[in-house]
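The structure is given below, and queries will be raised subsequently.
Missing here is one protein chain; the remaining ones are kept as they sit in the complex.
Note that the chains take the letters A, B and C in the order they are written out, and that residue 1 is the start of every chain.
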Amino acid sequence: MDCPGLCEALANGGVNLGLAQFISLFIGVVLVSGVPLVTVIFLIWIERKVAARIQDRIGPNRVGPFGLLQTFADLIKLLIKEDITPTAADRLLYNAAPLVSFASVVLIWAIVPFTPYHYGVDLEIGALYFVAVASLGTLAIMTAGWASNNKYALLGAFRVVALLVSYEIPLVFALMVPVMLAGTMSMVDIIYAQSSMWFVFMSPLAMILFFISSQAETGRAPFDLIEAESELVAGFNIEYSGMKFGMFFAAEFLHVFTNGILLTILFFGGWLFPLWNEPLIAFAWLGLKASVLYFISLWIRNTVPRMRIDQVMWFNWFRLVPISILNLLAVAFLVKVMQELGLAPRDLAQATLGEVLPMTIILFLSNVAIAIGLLGQVRSVGRESRLATETAQTATAVGD
Amino acid sequence: MDILNNWAFVGIFAVMAPVFPALPIVIAWLLRPHKPNVLKSQTYECGVETVGDTWVQFRVQYYIYGLIFLVFDVEMVLLFPWAVAYNRLDLFAFAAGFLFIFLLADGLIYAWRKDVLAWK
Amino acid sequence: MEFNFITVAFIVFSLITLGGAIGVVTCINLFRGTIWLMVSLFGVAGLMVLLSAEFLAAVQVLVYIGAIAILFTFAVMLTRSITSDKMRFTRVWVNVISAGILFVLFALGVIYPVWVANAATHFPVTDAGLATTTDLGVALVSGSQFVLPFEVAGLLLTAAMIGAIVIARDADDEGN
Partner (left out) sequence: MVPLWVFLMVSAALFCIGVFGVLARRNGVAVLMSVELMLNAALMNIVAFWRYNNPTEVNGLAFAAFVFVVAAAEAAVGLAIIISVYRNRHSIIPEEADTLKG
């Protein structure tokens, strides 16, 4: 979004052309990044309110109407709180880590298309940009853990980084499915490719894989080994206090909502409203879909118990990674065969509902088949291990 | 120069993004009390004084996760252009992509069999 | 070389690249060295954007900062007591001079006579008709172009993965 009218107006007003371009780009940046920064203030309130309701509490209700100003009260508290930097810490990297952590989440918003006409940039490599920027966050966590110069922090950072890199594999394989169906990495074009059918109906499995692994990427329950506050000390951010800790915290809250937005764009048709594409309605529609996904994420966070690290790793390497590879291959194979047979259009953006319907049905059924096969396999493995334990128990009982 | 115009936006965004979190931290630095003392600035160790080096010996397990991730990351890098161009290609392209993924899956299966992926 | 937005960006990214590289080869603390390496490679990614290779720039960030950096930090932690090592450099001045001579050779022997003298014969530089990521995807799997290197790359990655697991795992067994 570089406000074309503004640039021309400035240039006509006698401002140097380069400077005019810079000013219009700068204003665009401030507008685009304003959205996540305003959102995060309310996300913290929503998160606490929802968590409270699920746990049968009321939640913040003292500051302002419905406790809406609670976040500002928290902010003031963090602002005037003493901030300790341990003497043993590596000062430069210690202070840089929270900045990079927050920036890595805000940077994702540069490619988020809010409406058909309002977005930061429409990069040709949008999907890859998202993965690349998200990987900066991993490095920030590693740096935070190391720079604190604390055993717990370093160990926590190692576990988290191992978890994050592991879950990035199914994330990217799932991301590849919409990229392949749409034939582009640009976020805007991926949305237009869904004009007659959302990708979630073509590959629900990819959506679920993306959802699970992005939940893990944000370090939310059931994968919240980043800061299992009731068990470990606090993980990589143990030495942080005051506003710097607040930044890690805010980055996490914002990341969850950002994932909701990305999921909406990649699988739920973004701002595509069935009837008309008025910018305001498109924006509200995108926000509504993202909020529903965000709420589901909170719901899972507050109801599912935490997994152990070995279970988390096992779940990733022995379930998610093979399924994501299998899913990608299945979708690729079926799409290609149907395209060769003339059952599927080659350009989804131009296709009508009737043209994409056979393809959708077959892809959906293939996904269901994979899921059923998987569940059957899980059940038989579970039964085998249960039988093995029972046999072992009987053997010991007889031996006694 | 459309590409560069887009990336100029990303560049300004990348410069601005760390400024937003830096701002409250700087404001906090101005407002908050500064009263460090030796005890406060010690490394947090659950009440007991720090013993030994922070650089405890780490398990090679972490390295193996990082290694497999690196290999898959590079694989995805080569698969992304394949996925983007997929609608224009024929069945041979699927075969080529399948063989490529199959080779990498072999490595994954090897890692399974050697039991290096389970957290011990 | 007229002075504009691109030139400024080029100078900034070149300084980031070279400064980071100097940080890598002179740092005492290896974890900081890894961070310097990332800074330097990030600068290279910026230069790639200036060369309109946005796909490669994203790949550069993804592969180097996302994966190789993590691998390096893990390796730094696994081989501990690195910071306390006294033996950091060998024959510093001899090596500085030989690297300097190499640079002068590059500059005077190859780049100046060949690429500055023939600058006028270069193709006009525009973005029109630039090869895209889609073209790359088509080329990677079409029989007449890069399908063989593509598969060999897969084989190489698998071999590297298996080999590295075997080597690192042996070490682990002996460690226990």
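Quick note on the criterion: contacts are C-beta pairs under 8 Å (C-beta built on N, C-alpha and C of every residue); 3 or more make two chains touch, one makes a residue touch a chain.
Source: prediction; values computed, not measured.
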Omitted chain's touching partners, listed by label: B, C
On subunit B, residues whose C-beta touches the chain left out of the figure: 60, 63, 67, 70-71, 73-74, 77-78, 81
Where the unshown chain meets subunit C, residue by residue: 1, 6-7, 10, 14, 17-18, 21-22, 24-25, 27, 30, 33-34, 37, 40-41, 44, 47-48, 50-53, 55-56, 59-60, 63-64, 67-68, 71-72, 75-76, 78-79, 82, 85, 87-92, 95-96, 98-100, 102-103, 106-107, 111-112, 115-116, 119, 122-123, 125, 129-131, 135-136, 138-140, 145-146, 149, 153, 156-157, 159-161, 163-165, 167-168, 170-172, 174-175
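Definition applied: only the chains that are shown with their structure count from here on.
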Most centrally placed chain, judged by C-alpha centres: B
Chain whose Cα centroid lies at the greatest distance from that of subunit A: C
Rounded Å distance between subunit A and subunit C, as computed from the means of their C-alpha atoms: 29
Per-residue multi-chain contacts in subunit C, two or more chains: 5, 54-55, 59, 62, 66-67, 70, 74, 77, 133-134
Multi-partner residues of subunit A (each touching 2 or more other chains): 21-22, 123-124, 128-129, 154, 158, 161, 165, 168, 183, 185
Residue ranges of subunit B in contact with subunit A within the complex: 3, 5-10, 12-14, 16-18, 20-22, 24-25, 27-29, 31-36, 40-46, 54, 56, 58, 61-62, 65-66, 69, 72-73, 76, 79-80, 83-91, 93-94, 97-98, 101, 105, 108, 112, 117-120
Complex interface listing, subunit B residues touching subunit C: 1-4, 7-8, 11, 53, 55-64, 66-71, 73-75, 77-78, 80-86, 88-89, 92-93, 96-97, 99-101, 103-104, 106-107, 110-111, 114, 116
Subunit A residues within the subunit B interface of the complex: 1-2, 21-22, 25-26, 28-30, 32-33, 37, 75, 78-88, 95, 98-100, 102-103, 106-107, 110, 120-124, 127-129, 148-152, 154-155, 158, 161-162, 165-166, 168-169, 172-173, 176, 179-180, 183-185, 233, 238-239, 242-244, 246-247, 250-251, 309-310, 312-314, 317-318, 321-322, 325, 328-329, 332-333, 335-337, 339-340, 346-347
